[in-house]
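Mind looking over this structure? Questions follow.
For this depiction, one protein chain was excluded, whereas all remaining protein chains were kept in their positions.
Entry: chain A
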Amino acid sequence: MEGSRTSDGTALATAPPLLLPSSAPQGVQVRRTAALRGHKDRVWCVRWCPTAPVLASCSGDTTVKFWGRSRSAENGCEAWTCLGTLEGEHSRTIRHISWSPSGEYISCASFDHTATVWRRNGGDDGYGFEIEGVLDGHESEVKCVEWATDSMLVTSARDRTAWIWERVDEGEYECGGVLTGHAQDVKHCQFVLPHNDGDVPLVVTCGYDDTIKVWSEGHHHDDWQCVQTMAAHEATVWATALQKLEVPMELVRASHASHAPLPQPLLCSCSDDLSIIFWKRDAEGRFVEAARISGFAERSLFDVDWAPHNAPVVACASGDNSFSLLGVYEDETGVHTCTLARVADAHLADVNSVSFASQGTLTACNAEGEKTGILLATAGDDNVIHLWTVSAETE
């Protein structure tokens, strides 16, 4: 429907639509593909490169490792191997890693109170990075780091703050704002970039005070203000994840022609209260609860990630050694969510992180007709990373 009008003809703002199927997604099949061993302590976070089939992992052993497929010299079989290791820069646990949008940089958040930025150096032998900058300012363990663009990041820490960083020159970063307001540890932070004219960049943070906060840069540069606090979770909020939306060109054209807003991505959050909440934005841009699901896990929910290319599927990591795949859809009554699969005993210990690869689709097959689907990486307290192939069930 079109936006409604007041009596004087002024258009009322309309909430951006969602891009979701109108019925529950079909079931998925999950197949274990590889086990990546090499870390000497629990693996806290895994993230796929946005532009290449390479996985980065970080650990309590203070290293970051890169994993990719390579052909074995002796038998010609392709296998997942460690392509390289970053070490020596952090003296304590590396808790979180994040790739810049181009895949040229990777950043690490550490319990040593700093985050580092590494730049890809194209050595023709290994898969290499060299350290480019140190983000030093937090007073305690840094829990998370995420990029907005290749030159802008946000970090969050146990000191209750999140910091905006901007690269002002090669290897040189300046603080572009300190976000204060959380009552305890800030477990996770991320940017929400504009989708429509009039939208402004936002930062979303969440943490130990059971809340999610939304921040916006005020009229003055570097003046970030909290514009909303969501207090729907009843325990620590461990992470948020934004839907990876790719708006089809025909929708862009239709939106432009009718002056209607473009589809918006859903945000989801996971918590120690064993629930995931899906958030959408209303006409004024405020986040409102769209759906909530619980009952699929028995212990803490530590991480959540959306499948790529508009697939309405979310993966969730749990402290009960399992991960689950949840489907999202929207019918005339609203947004709904359902459990598509639960992989019990995925790890011998807590599952800390889930990450969908950037390539692949749920329905993809190879030349032999085998389902290739999308790769999902999981990381655990058992020091192991597992790779899984997630594909749509055939009817």
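FYI, contacts are C-beta pairs under 8 Å (C-beta built on N, C-alpha and C of every residue); 3 or more make two chains touch, one makes a residue touch a chain; residues count from 1.
Here is the rule we use: contacts and distances are computed from a predicted model.
Student: Since a chain is absent, check the UniProt entry for it and pick the matching name: "Thioredoxin domain-containing protein", "MIP18 family-like domain-containing protein", "Electron transfer flavoprotein subunit beta" or "3-methyl-2-oxobutanoate dehydrogenase (2-methylpropanoyl-transferring)".
Tutor: Matching the unshown chain against "Thioredoxin domain-containing protein", "MIP18 family-like domain-containing protein", "Electron transfer flavoprotein subunit beta" or "3-methyl-2-oxobutanoate dehydrogenase (2-methylpropanoyl-transferring)" yields "MIP18 family-like domain-containing protein".
Student: Out of A:Ser57, A:Gln190, A:Thr236 or A:Ser324, point to the residue that touches the absent chain in the complete complex.
Tutor: Of all options in A:Ser57, A:Gln190, A:Thr236 or A:Ser324, contact with the hidden chain holds for A:Thr236.
Student: Among the options A:Arg95, A:Arg160 or A:Lys280, which residue touches the chain absent from this view?
Tutor: Of these options, the touching residue for the absent chain is A:Arg95.
Student: Decide which residue listed in A:His39, A:Lys65 or A:Lys143 touches the omitted chain of the complex.
Tutor: Counting the whole complex, the residue in contact with the absent chain is A:Lys143.
Student: In the whole complex, not just what's shown, which of A:Ala231, A:Ala254 or A:Leu348 touches the removed chain?
Tutor: Candidates A:Ala231, A:Ala254 or A:Leu348; residue touching the omitted chain: A:Leu348.
Student: Out of A:Arg286, A:Arg299 or A:Lys371, which is the one that touches the chain we can't see?
Tutor: Here the residue in touch with the unshown chain is A:Arg299.
Student: Determine and list the chain A residues touching the chain excluded from the picture.
Tutor: 42, 60, 92-93, 95, 111, 141, 143, 158, 185, 187, 208, 235-236, 299, 319, 348-350, 381-382
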